[in-house]
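Only one protein chain is missing; all other protein chains are in place.
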């Protein structure tokens, strides 16, 4: 499940040990000898893995769940049992899954690297390169940057100063500008009896060729699997790309754009400054979102939407002019504001 | 008044010396021997301190002003005198107060630290720790981070790479992700004859336990007193928390949220991406603000508001549909934009 260039497996661990400190209960099934090796989302889970299930807007497809054990609320225990997975009854399945997962993996430490691995690479002063990182020919790294263990940078990339790249694989000819952060933990919190539990992230970021990432832009790694940025994408400064997004090739996002998480964005999608996209949204090839637009709905291929909540631009423009008329019926618009 | 872990007092200083270079005038009172030790906002000021008063939207409660001297405009001199404070007549009280305050304090320099103070702490390469900083057991600090003099980090915190933390006290189990900046000077400018004067910040940031702060997020310290973040708060990337805000426990703010300054936000408040809050706003427990919403008004406990300017969400949704109807009366909405 996880990329062992970035994460070390601590297991296999006996299920009974894995859950020993949690406030959960085995619903049924022989667990005495059951070993758990990985954690995974239900629909991707395999034998020997632990997973969880919670009813939500985005129900994972249980039919493909093969997890050996699964954290669930009491009322779903029978459904899970039918799948051949051992139900572990929890009041907060997602939180308890998160706690268990952190016992199965450990990030690879920065360690002491073999400098031959980065021979012939131009690395700025005080930059820190983690063990096992692979940096392609002709790639340049600025001063005071941090490249995590196992990171792969392609050839002829230009990495700026004060950049952080972890848990990521980049293609060739990428430009990562000053202060950008790639591969940070995403934003996810599981409710529990003792407040929010940060959901652990054991995924990665995969970036194609010829991608440019602006200063201070942040691209979070996936919880599991990957946050994917297609070839030729160009992101401006201070853009935020949340965890588990898939962004197609040759997209262009202007400054302060924010993509929540788990979105699927097609090829050649253009977003103006400060455009925002809610989570789990699909945007088709060649679609565009105007500056300051915010969408909670899917956008079909080729359409341009604007406004917040966003609409097809003609519809939005018609609304804008209809609102102007509302006022004009009363008074001519004022051209000057004496308080200004 | 100020936390001497972060600031060194330069005083006491004779009032006459403190104001010697300023374009101000003593209105009345015996000042020859008057010593000033601190600067403070009027409503919190004590004997031996200097303060200022300007009519504003947010009038500080003068009844509790005990400052020995107070910068004011001529027309308020008598009112100040009645409080037993010596009025110092200034055309720009806030600017002259700011100039005087900078002569009373000095930040503690990074200096040379005793490394025993950080024994047993895992500190990344090239990280810089200021003198007197206290770092709890089990806390990890990434590479190229900067922890200021006197900063207190609790136990089992995870501080990322390229992080800056100054003038701050953090609890246990906090996660501060890559590139975050905590404790920076806030944004405040006092008008003066020679343009804007940056208002000095002699406050701090106090962060509770189990707080997570996203990459590139900025949390400014207070001018005086503190910017406070309650236990269990979870902030996404690129969030901005201005000076003097008080944020209750277990709040969740998504990416690009901005909280101006001097707001009081309750417990369990949730804000969607790009939500914004004007200064001096109160938001009740359990309230929420939708993505891209912007409020200039207080939000009662438990309410969900959306839109910009924000309204209770049902009211906003009713407006959205009313606007749609305006247009439908004319033409069916266009489902596709051929320019898209």
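Quick notes on this one:
Going in written order, the chains are labelled A and B, and every chain counts its residues from 1.
Keep this in mind: a residue touches a chain if its C-beta (ideal position, glycine included) is under 8 Å from a C-beta of that chain, and two chains touch if they have at least 3 such contacts.
This one's a predicted model, so the numbers in the text were calculated from it and none came from an experiment.
The chain not shown here is touched by just one of B:139, B:218 or B:262, and that residue is B:218. Contact with the omitted chain, checked across A:10, A:47, A:191 or A:326, is made by A:326.
Taking the complete complex into account, B:162 is the one of B:162, B:227 or B:262 that touches the chain left out.
Across B:36, B:206, B:304 or B:327, the residue that sits in touch with the chain not pictured is B:304.
Contact with the chain not shown here comes from a single listed residue; of A:3, A:81, A:155 or A:231, that residue is A:231.
Where chain B meets the omitted chain, the residues involved are 110, 126, 128, 144-146, 162, 164, 166, 179, 181, 184-185, 187, 189, 195-196, 198, 216, 218, 220, 238, 240, 242, 256, 258, 260, 274, 276, 278, 286-288, 294, 296, 300, 302-305, 308-309, 311-315, 318-319, 322-323, 326. Within the entire complex, the positions of chain A that touch the omitted partner chain are 124-126, 142-144, 160-162, 175, 177-179, 210, 212, 214-216, 231-232, 234, 236-238, 249-250, 252, 254-256, 273-274, 291-292, 308, 320, 323-324, 326-327, 330-331, 333-337, 339-340.
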